[in-house]
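These notes concern the structure reproduced below.
For this depiction, one protein chain was excluded, whereas all remaining protein chains were kept in their positions.
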Amino acid sequence: MRTSQEYRDKLFKMKNNVYIDGQLVGRDDPRMAPGINVINQTYDLAQDPQYDGIMTATSHLTGEKINRFCHIHQSVDDLLNKQKMTRLACQKTGGCIQRCMGIDAMNALSVITHAMDQSLGTEYNQRFLKYLTYFQENDLTANCAQTDVKGDRKKRPHEQVDPDLYLRIVERKSDGIVVRGAKAHNTIGPYADEIIVTPTRFLTPEESDWAVSFALPADWEGIHLVCRPSLPRPRRKLHAPIATFGDVESFTIFDDVFVPWERVFMCGEREYGGMLALLFALYHRHSYTGCKPATSDVLMGLAALVAEYNGIEKAEHVRHKLAEIISVAELVYAAGIAAAVTGKKQPSGTYTPDVVYCNVGRRHAGVNIYHEFEIVADLAGGLPATLPPEGDFYHEQIGPLMEKYIMRNPEISAENQHRCFRALSDVICSGQGMLVQIAGLHGGGSPVMETIAILGTYDLKAKKNIAKYLAGIPID
Amino acid sequence: MRTSQEYRDKLFKMKNNVYIDGQLVGRDDPRMAPGINVINQTYDLAQDPQYDGIMTATSHLTGEKINRFCHIHQSVDDLLNKQKMTRLACQKTGGCIQRCMGIDAMNALSVITHAMDQSLGTEYNQRFLKYLTYFQENDLTANCAQTDVKGDRKKRPHEQVDPDLYLRIVERKSDGIVVRGAKAHNTIGPYADEIIVTPTRFLTPEESDWAVSFALPADWEGIHLVCRPSLPRPRRKLHAPIATFGDVESFTIFDDVFVPWERVFMCGEREYGGMLALLFALYHRHSYTGCKPATSDVLMGLAALVAEYNGIEKAEHVRHKLAEIISVAELVYAAGIAAAVTGKKQPSGTYTPDVVYCNVGRRHAGVNIYHEFEIVADLAGGLPATLPPEGDFYHEQIGPLMEKYIMRNPEISAENQHRCFRALSDVICSGQGMLVQIAGLHGGGSPVMETIAILGTYDLKAKKNIAKYLAGIPID
Amino acid sequence: MRTSQEYRDKLFKMKNNVYIDGQLVGRDDPRMAPGINVINQTYDLAQDPQYDGIMTATSHLTGEKINRFCHIHQSVDDLLNKQKMTRLACQKTGGCIQRCMGIDAMNALSVITHAMDQSLGTEYNQRFLKYLTYFQENDLTANCAQTDVKGDRKKRPHEQVDPDLYLRIVERKSDGIVVRGAKAHNTIGPYADEIIVTPTRFLTPEESDWAVSFALPADWEGIHLVCRPSLPRPRRKLHAPIATFGDVESFTIFDDVFVPWERVFMCGEREYGGMLALLFALYHRHSYTGCKPATSDVLMGLAALVAEYNGIEKAEHVRHKLAEIISVAELVYAAGIAAAVTGKKQPSGTYTPDVVYCNVGRRHAGVNIYHEFEIVADLAGGLPATLPPEGDFYHEQIGPLMEKYIMRNPEISAENQHRCFRALSDVICSGQGMLVQIAGLHGGGSPVMETIAILGTYDLKAKKNIAKYLAGIPID
Partner (left out) sequence: MRTSQEYRDKLFKMKNNVYIDGQLVGRDDPRMAPGINVINQTYDLAQDPQYDGIMTATSHLTGEKINRFCHIHQSVDDLLNKQKMTRLACQKTGGCIQRCMGIDAMNALSVITHAMDQSLGTEYNQRFLKYLTYFQENDLTANCAQTDVKGDRKKRPHEQVDPDLYLRIVERKSDGIVVRGAKAHNTIGPYADEIIVTPTRFLTPEESDWAVSFALPADWEGIHLVCRPSLPRPRRKLHAPIATFGDVESFTIFDDVFVPWERVFMCGEREYGGMLALLFALYHRHSYTGCKPATSDVLMGLAALVAEYNGIEKAEHVRHKLAEIISVAELVYAAGIAAAVTGKKQPSGTYTPDVVYCNVGRRHAGVNIYHEFEIVADLAGGLPATLPPEGDFYHEQIGPLMEKYIMRNPEISAENQHRCFRALSDVICSGQGMLVQIAGLHGGGSPVMETIAILGTYDLKAKKNIAKYLAGIPID
């Protein structure tokens, strides 16, 4: 397993293909650091013996101990441990751990490449397993670039005025393929080792050029990572972990990129394109049953802390509101547990979580995220929005007055009260906070996507038959 | 295992101590039949080989095959199977299966009697195991009478103007005890074999007289069952299962009732009174993670059926509303699964489900039940409220006109459309329907009770520590 | 103005064309009485001097003092007073006052007949004004039969397999027209003097036969009123107003009914059919801004009363829940006030309330009705669902025990505590209660209908232009 130092060393040697606000920058650009700090945690925690078996697993290929973020789930326990790892790691960073998308894509590929080989006689799975060995041995961090930019939402890929609005194969060559297109919302792209591409939706017979999946190093020729950093507000004096983590979102352009065959995992098998899209989504929604409870943990922790500092911790409405956040967190987590224990072993040997439980869990997280922020804001009062900047608390004349007037519970130091409200301000009154809202709504698929997934799977006919039986209507 | 015929035979031989609307009636009163029909199902389904292992279990006392409604949970699988059994049986009756309260009380007693014996050197557990053997051998149906009438809600039991407003021991004798009080909301009371009494809340040192638990035959001297039948609307022609099930609620008065020692399971051990109350509630809330999804199944089945008949099954808003009910059902069920798989073996050998998952599950059911009815009403339109009575459809002149004008989808017969709307009318526009709403809200404990249970158990301090760590506040 | 006695005298002389459960019955059938009791109130209150100007108005035709339920709104104050009258009268009956539909239909006809005459040169308005004079002079109660049975919801009227599934003109004769069809959900039909028919939706050029409006005495040849009474639970001892009011819903069949020209107000003018439908709906939704707050008044009054009796009136969560019901009531009422004060005078002289405010008000009532019942059930606890019938409280042996054990606040008599819970049981645990839920959802148009009405009227383009201006996008 790599150390976080080794991860960064490799990262900083990559070629420059990252753009921020019109500038081509290196991966050591300071705006990248808060995102990199998040990934560091995934390496550091795996070195910590107390998290052994949670953050680590045993490779089914090599028998070696590996970072669980590189593991293919071999059992129900693997699914449960991945959920635990995700919640734990997200608690440590105060938000999205980001590295999950790689492992989710890898697991999906392990199933679909095997399925294609079984029915079509292709050799994708062998190719994938070779890549997996490399991936595990080098303890790589991967981005999954799934969401196409999609152009006109009413039109299918092949109907768009510009066919590139969904990423597609533009040329098939003896040594590989050439692809063109762009993928949006690629968290982690600029500080991942690898980018894994999958289709974004079901495809029709006309759309085999859009059925393509592959993996490439993130600094590969022709890939442009156009980035939006989401940075914590900088601290000069009142240092705190919450102010060290952030993320960078990439709008990733594939400008006629050549992919050698050994890194191509789907090439035109359009019947499997949608299945791969859905299976990645399924794993990723199971990830959300781990990460969203952690987001709730952070929100409820802050809410409980500020309620204590404000002296209202025991008020009935405060307790009921805390219980609301707890209920969201634990229902979502319970759905993930249920999805794991009712999970199925696929012919490839990989375990997949249950579709309905994953989706009702992710959906519940999505429909509650704004309300959770509302509760925290309700309990915190207006100060997170109006708290003067850090400098005022350290000004010779004004600082002592600020400390005098921020006092609430006399047994808590002014600095800790200040720390509490500054953390709240960072979480519920910042651009980053709104990113968490939007990610909580749309990340891994919006509630409407889960609704579609649920309805596509659920046996409603059985429920209609219950109704017919009770009403005395013959069941056909 | 008894047959339902044997159950009824014994029932009809019991002494008359049931009152309905000011009349002392026999247990064969026709107003009792719809409730008895529900219990019949629990015997009939256990005879059906396809439900073997779900509806039945192996007694850990005798090794005999028994009805699972008499079983003490010996494993996680027992907890999972009880949840399955509950959902299944409730689907068959279109609502509450009612017999769960007995098994939930028995499991709670199996743990608490053992715990008392361990710490206090009492002999309750042996006594209980004897009673359990009798209970399993005779395949008995029991009511659990827990909720006291409670008088002034702001006052504790010993502070009430009338101390009887919580059931209590009024005399301790050589051969047993005498109790006085009343228990409310006793579904099944008048057609149960036995009544099991438990305390309803935590008790203070002054309140050892209120710490009492026992079981008695339901027609025992001094017990008055004052009953409110909740009857389906009668059908004369359009027979349907939904119109055959109902329940009877008893307001049960213990008018200086003597309980022989062999049926006393707690007598004054007030520290254990609240624990027993809570443990029964915990098992019962786990039952709700099985039964409430079945209520949702019935509601979603009817909603999907009427949407099909109305021809709007594929409309986006219809599908989204169905997905809302599905999400409620499956999140609650998932919480029950999570509670089972994280359940614990108690020193008595009995398994208990996890407190937090049980309670977030039951709470979620409770806060959604009215909304689920709203969705069904929304999709069904106004007809369930204005559908003319059955007779009009069989009137010589008017009947054919009714059949003409009730037509929607021309491929569905008028009778089936009539059946669909009549079932809907029975479910969403009837006194029984509102009973389901109120039971869905309060049964097994209102959402506010689950909120209290969650907050009493949840490790909020750990979550505050996450907040402190992120904010840079030292963790003490 | 008529007395309620005169209203009943006329009613009981009408021909028998009412069916209940397969029987042809007279209007003096006891199952009709609870509905008639409601209408009585509209006559009795108008005789009460303290409600002068609210329950009464001055006819713009004759200058006579008339019951406001017969009045055509001549000013903003008329709209405001109608809203007040509606809330007042509904408070007196504990629910829907039922007579509003007549006045709403009459006001809509006053506008649309005038509009048709202006553009088409017809003479409907003169005919209508003659009918209005007769209506006001005889202080008539009218049902508006609007909602067609509608058959296959995906098909338009003229596309149905059976064209009668929307009421239509089947013959035009020298002395009148013949109509065929059925109208559903006709509250008040069997105890109204008159039935006013209007179209239910917009009509296409092929659908002029469905563009028809007229008024007929309710016992007219060929009209069958197939009825579903919604009765209060009978009381034998504990008499109370709540147990005297009910309603009867009619499924009204027009079996080739002849309508003489002087009672025809639209006959084929299909462009005006939808306008009439919408305008009746608009007035009726304005009625709902008066009646739904009264429903909330009853619910909040009961909730506050039971909270007082339970001794929890000052608990924070109780007060917050009461405030939730108050907020629903007063927001809906405020929307009605805003609709009135921004109302417009139409060319006919009639005032119409504002479309957007009426619809947001009615919509808000509709989306909250189930939740309001949930709140009351929450505060009342389970007893409304399990309260034994009245007779038990009057049984020689059991009665005193019931009175002993129902006690809560020792300063409230057992009888009043009993009365409070019995009223609650009638309101939140009865078939009638669910009728109120469904009527609160669908009556006057479901929330989805208001959504459509709002979107059809609202100037969204102006709001997009605000967005464009702020974003720096040229406004075209």
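Note that the chains are named A, B and C in the order they appear, and that numbering of residues resets to 1 at the start of each chain.
Keep in mind that, in the parts below, a contact is a pair of C-beta atoms (placed from the backbone, for glycine too) under 8 Å apart; a residue touches a chain by one contact, two chains touch by 3 or more.
Predicted model, so just to flag it, every value in this text is computed and none were measured.
A.B. asks: Which is it among A:165, A:178, A:238 or A:455 that touches the chain not included here?
C.D. replies: Answering carefully, the residue with contact to the hidden chain is A:165.
A.B. asks: Considering the complete complex, identify which of C:46, C:196, C:338 or C:398 is in touch with the unshown chain.
C.D. replies: That would be C:338, which touches the missing chain.
A.B. asks: Considering the complete complex, identify which of A:145, A:291, A:323 or A:435 is in touch with the unshown chain.
C.D. replies: Of all options in A:145, A:291, A:323 or A:435, contact with the hidden chain holds for A:435.
A.B. asks: Which parts of subunit B are in contact with the chain that was left out?
C.D. replies: 315-317, 320
A.B. asks: Suppose we count only contacts with the excluded chain; which residues of subunit C make the list?
C.D. replies: So the residues of subunit C touching the missing chain come out as 91, 94, 238-242, 297-298, 300-302, 304-305, 308, 319-320, 322-323, 326-327, 330-331, 333-335, 337-339, 341-342, 356-357, 360-361, 363-364, 416, 419-420, 422-423, 448, 451, 454-455, 458, 460, 463-473.
A.B. asks: Mind pulling the subunit A residues that touch the left-out chain?
C.D. replies: Interface with the chain not displayed, on the subunit A side: 19-23, 147, 149-155, 161-162, 164-165, 182, 184-186, 224, 226-228, 230, 249-251, 253, 255, 310-312, 317, 369-371, 373-374, 377-378, 381-392, 394-395, 398, 401-402, 404-410, 428-431, 433-435, 437-439, 441-443, 446, 448.
Rule of thumb we're sticking to: only the chains that are shown with their structure count from here on.
A.B. asks: So, what's the distance in Å between the C-alpha centres of subunit C and subunit A?
C.D. replies: Those two chain centres are 52 Å apart.
A.B. asks: Averaged over CA atoms, how far is the centre of subunit A from the centre of subunit B? Could you give it in whole Å?
C.D. replies: Here subunit A and subunit B have centroids separated by 40 Å.
A.B. asks: Once you find the CA centre of subunit B and the CA centre of subunit C, what distance in Å lies between them?
C.D. replies: Result: the chain centres lie 38 Å from each other.
A.B. asks: Counting only residues that touch at least 2 other chains, which ones in subunit A make the list?
C.D. replies: Within subunit A, the residues that touch at least two other chains are 320.
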